[in-house]
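Data block below; observations after.
Only one protein chain is missing from this complex, and each of the others stays in its spot.
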Amino acid sequence: MTPINPTIPLLILALPLTMFLVLGLLGPKMSHKAAGWLGVCGMGTVLILSYFTAFTYFFSGNEAFTDGVNRLQYIVFNQDWLQFYDKLVIRIGFLLDPISAMMLVVIPTISFCVHLYSMGYMEGERGFQRYYAFLQLFSFSMLGLVVATNIFQMYIFWELVGASSFLLIGFYYQRHSAVSASKKAFIVTRFADLGFLIGILVLSYYTGTFNFTELTSAATANGSYAISETTAFSAFSSFGGATFMGCSLFSWALVLIFMGGMGKSAMMPLHIWLPDAMEGPTPVSALIHAATMVVAGVYLVARLFPLFLLDDFSALTFVTVVGAITAFYAAVVACTQVDIKRVLAFSTISQIAFMMVALGVARPDIHHGMGYMASMFHLFTHAMFKALLFLGAGALIHAVHSNDYTAMGGLRKYMPITHITFLIGCLAIAGIPPFSGFFSKDEILTAAYENSFFWGAWMSMVAALTAFYMFRLYYMIFWWNEPDYSAHHHKPHDAPWVMTAPLVFLAAVSCVAGFIPFGHLVTWNGAPYTIHLDWSVAIPSVIIAVCAIALATFMYKKENPLPDRVAKATGKLWTAAYNRFYWDEIYLFITHKIIFNCICRPIAWFDRHIIDGTMDGFAWVAQRLSIAIRPLQSGNVQYYVWVYISGALLLGVVTAFFMI
Amino acid sequence: MDYSQFLAMKQEIALLGVFLLVFLYDLFMPKNSQRGLSGFTIAIFAIFTVSCFCPVFISGHEVAFGGMYVTNPVMLTIKNILNVGMLIVLIQASRWANSEMQVIRRGEFYSLMLVTLFGMYLMISARHFLLFVIGLECASLPLAAMVAFEKNHYESHEAAIKYILTAVFSSAIFMLGLSFVYGLAGSLYFDSVYFALTGADATDPMLIVALAFVMAGVGFKLSLVPFHLWTADVYQGAPTSVTSYLSVISKGSAAFAFMVILTQVFGCVYSQVWEWMLYALIILTITVGNLFALRQHNMKRFLAFSSISQAGYIMLGIIGCNAMGMASLMFYILVYIFSNLAAFGVIQAIENQTGKVDMTDYRGLYKSNPHLSVVMMLAMFSLAGIPPFAGFFSKFFIFTGALSGTESTALYVLVLIALINTIISLFYYLLVVKAMFLSSDEPVIAPFRSACSERVGMWITVAGILALGLVSCFYNQILILCQTWGLPSLA
Amino acid sequence: MEIKLLYYLIPSLIMFCCGVYGFLTRKNMIAILISLELMLNSIDINFVVFNRYLYPDGHEGMFFTLFAIAIAAAETALAIAIIINLYRATKNIDVRDTNKLKG
Partner (left out) sequence: MFSNPLIYFVVIPVVMLLGIYLSRSMAQIRSVAVAGSILLTALSVWLIVDYLGLRAAGDMAPMLYRGDWMWFSALNIKLSVGVDGISLAMLLLSSIILLTGSFASWKINPLPKEFFLWLILLSIGVFGFFISIDLFTMFMFYEVALIPMYLLIGIWGTGRKEYSAMKLTLMLMGGSAFLMLSIIGIYYHSGPDVNGAAHTFDLLQIAANDAIPHSWQYFLFPMAFVGFGVLGAMFPFHTWSPDGHACAPTAVSMLHAGVLMKLGGYGCFRVAIYLMPFAAQELAWIFLILTGISVVYGAFSACVQTDLKYINAYSSVSHCGLVLFAILMLNTTAMTGAIMQMLSHGLMTALFFALIGMIYGRTHTRDIRQMGGLMKIMPYLAVCYVIAGMASLGLPGLSGFVAEMTIFVGSFENTNTLNRVFTIIACCSIVITAVYILRVVGKLLFGPVQDEHHLQLTDATWWERTSTATLIICVAAIGCFPNFFANLIRFTFSPDIFAVLK
């Protein structure tokens, strides 16, 4: 008996794709409402189907999904798509395992919320149908990514999410900023994907396969696959210890693959696109740039985690270092930004870096590879509360028509629902119990402390910063000083139900998600275990968070000159943080000044003047020669004869000279 | 003396018959029926041309006058090719010959033309240098008179002067070379010379100089560089009909004769001596001809230089020194006759109508005279060697012929140089196409309908351009003949 | 004193060279024609002496010479006709002025 009807997973992928095509091709002929509800209904169906699938996976107890103890990987279908040679085949398939099942919950949930929310947020926008088409395309790609059975399928959908992200960031295509932001997002992630691609090439060349099931897991008796260190080890040993520039090729492959993840997940130094990506409509930011796509990098590392483990931990160390630096950097920058979406964007970067660090510090021998679980847990909870925050921010922007929080303040009176849900989001991200963020972040910190005290302390510091900037944001929006709203043609008010309903729903999830027994569901090798809160970590971190919140309250609750003074006191540092430590400028310098002006232009010049000039030069030489020999045809017959006789003699003499 | 050996010369005798008929018609017909002369000439020459394909003329290898004269199917074929070309020239020339200016001299024009053709026959069939020289002079001296035909044009006189002086000078050089050959070999029979030279020291400077002089003498007729300088001036100054005759028929016969002399007389000193001389001549001819042609505006002068470089390509057929080379050479001549005559046909039609021969006058021609310009374009493409026109095939075969049976890298390099030169030639052929088709200017030449004879001439040449390559039997037939009958004495 | 082959050949060569020199330097076309005649005649000498000295058995050289003389005559006649034609048209037979066709 098949454990699950393959039609359902197939529909999960096919439905959004169909919707995309329908909305894309017929959209212009539809009314806004029709298109919007079509999209919402489509996504609703996908939501139901994927919940069904995920719950079947987790709770049906079918022997294809679990051997009684461990959770197994199960391939629902796997269709050949492109064969390179006998073994190396790209397949399009559907892999069910703990993390993909978890993502099957996360993605449609957020996506559905965003679909619904957008009905209100995007109302009356030009290109409404297009917007829904792109949302469907994104959902399709993201779902395809997480259920990938092989690394190349992942790459395919990886590219597709990149493209749909590009299209959605550039939705307001008549705005310069939106266009350049979308371009930046695409190109930066593209650059990262180059690493990913080369990593895939290296990995697949040596292991001879793309399939996750052949890289990290071994087949079990009933057609499923279990994570197997032996398989991973054979993949590792197929490299035969080949090295390149002093490092093993295996490390290179993993680091390059991770580079793809760095791009998508906005790790330093490839993070620069994410803050700019906020140019897209806010629901898009919630869906793509907070909850789903940006965690693809984390997901990728989690997917290949058994391989990462084998690399003497050097690749994992790399992951940890990158994550830790990014987390801190983004948190610091978030403290200084004034655009609420940017604050949230940097907060996202920082939180994803948390997940990366969690993966980086995970070791199978420490609490059953607890970091892995914590990372996935945080991914889950973060998706919920960050989507909540973004959607809340969207509601605010919808109300005051500005991203800038200097245009906000005291909104708690006007927008109570938004206020409460936003507060829940802030509390969750700050790690205050019993909100979900507390649990997941606590697991991460525990894992970090288990790995080394340094990482633990470092991440605790970032957690404190998180609490601080989130509450800074919160106070600046909802308290602080109330600007003159009479300039608007109406007072700010709560959004229509299509927008508030998702907020309430996500807030509710954020409240309770922490109590999900994640350790039973998602672990690196499928072996369930029970999570115990480590109070020695939890209590100090709660205290730290509360202190940070208190500081924020002190500084930002009421309008006061303290923040300005702090800014002045920190001087250059504050300016640098405000300017995101000039990363954008550095990139601009490299791309425009160096690549454009020092590579592209010289090459174009070289092509036109040297290469093409040579070709034209041949013609020129021929013409010059033609002019040069013209006097030969002087018109004087004596001259002709002179040439004739000397030619004949020369012919004879030269030949004779060479012959004798 | 066995008079039956005259029978071997039946083609020459028939041609003489044609000549006499034309001559007598001109002499005895009353003045009022003189207008019929050109039609009469064309008619009987056409009959002659067609009948030359008849079995009565086809024979095996025949020798007359103690080996001075030889004929065989290969020679018959080259003569037939020349006949066809001659016929087209006659048709194309008839409008010009019928013009008021030429009426009184028309008879001479046709007679002289037939005499030159007779001379060429002799050049082709000669196996003795005496007969060859007679043929050569017979072919070139009347031409001087023909070049001078436009009595009222100064250019015609100047061209004739240049032609006759250079021609005599070159025949002097040629005969000086022959005297050396005679001194070395003791005979002027081709095969005797061949045998005499077989054992000779190839490095004998006398032989080399003799060879150089002989090559210069025939090279003059072929207008090989550096013996070519008369060509452009004469082509430009001569009446266009004469120019077209000079550029194809005269050149074709000389090319064949050149091959015969080099391979059958000096064949034994091939690899040592004249191979390198020929390489030099070919490279010079093709390149210099092309370079000169690049900047010409007068169409006749332009085609003169183009024909110089074409002569260089024709010479490539000699290099192979075998049947395939010979066949390629003959095929090249055949195709070249058609292509070049198509071009001259258009030039003549336009010149007769408007008196314009400058390339700038051709601008926008497609708009006013689409048919003429298409014919011209086909001619240019064929000359440039663009498929599917015959020129492509002839060029491909001439290169194939040149490289047949060789492993010599030098030869490949030579062919490569020739090939690169085709790019230059393509450039200037395209200039004509560009003037006619691409120019957005208003056409200089008003629309007109060309004379019937000119149209017939163009149809024939266009048919040739289209069919000669694509229909394989022409080349196949020529090659089979050459394999059977050509070049018997060569290794 | 025996008269050697070379004694003929050298004057013949000198004659030829004179002819060439004349051709290249004279302005008058008639003078050029005379130079050409010199060249042709020197060739005749060549043929005759080669025949006489080297190959006395045959007569090929002699015959060739006869024909060459005839050809030379024809050439000269034709050339003179053309020169006269030109003279009628331009009243000038300077070879260096007949250079309108060039380039």
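By written order: A, B and C. Residues from 1 in each chain.
Operating definition for what follows: a residue touches a chain if its C-beta (ideal position, glycine included) is under 8 Å from a C-beta of that chain, and two chains touch if they have at least 3 such contacts.
Predicted, not measured: the structure shown is a model, and the values here were computed from it.
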item: Omitted chain - touching chains that are shown; value: A, B
item: Given B:91, B:260, B:277 or B:403, the one touching the chain that is not displayed; value: B:403
item: Sole contact to the chain not displayed, among A:11, A:26, A:48 or A:88; value: A:88
item: Interface with the undisplayed chain - residues on chain A; value: 28, 80-85, 88, 90, 152, 155-157, 159-160, 163, 166, 170, 173-176, 178-180, 182-183, 186-187, 190-191, 193-194, 197-198, 201-202, 204-205, 596, 599-601, 603-604, 607, 611-612, 614-616, 619
item: Contacts of chain B with the absent chain, listed as residue ranges; value: 324, 327, 381, 386-388, 392, 396-397, 399-400, 403-406, 409, 412, 415-416, 419-420, 422-423, 426-427, 430, 433-434, 437-438, 472, 475-476, 479-480, 483
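Basically, only the chains that are shown with their structure count from here on.
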item: A-B against A-C, pair bridged by the larger set of C-beta contacts; value: A-B
item: Chain centre separation in whole Å, for chain C relative to chain B (CA means); value: 27
item: Approximate Å spacing (C-alpha centroids) for the pair chain A, chain B; value: 77
item: Distance between the centres, which are taken as Cα means, of chain C and chain A, whole angstrom; value: 96
item: Chain A, residues touching no fewer than two other chains; value: 630, 633, 635, 637, 641, 645
item: Where chain C touches two or more other chains, by residue; value: 23, 32, 95, 98-102
item: Chain A-facing residues of chain B, complex; value: 161-162, 165-166, 169-170, 173, 202-203, 205, 208-209, 211-213, 215-216, 220, 225-227, 229-230, 232-233, 272-273, 276-277, 280-281, 288, 291-292, 294-295, 424, 427
item: For the chain A and chain B complex, residues of the former touching the latter; value: 619, 622-623, 625-627, 629-630, 632-633, 635, 637, 639-641, 643-649, 651-656, 658-660
item: Residue ranges of chain A touching chain C (in the complex, touch as defined); value: 630, 633-638, 641-642, 645
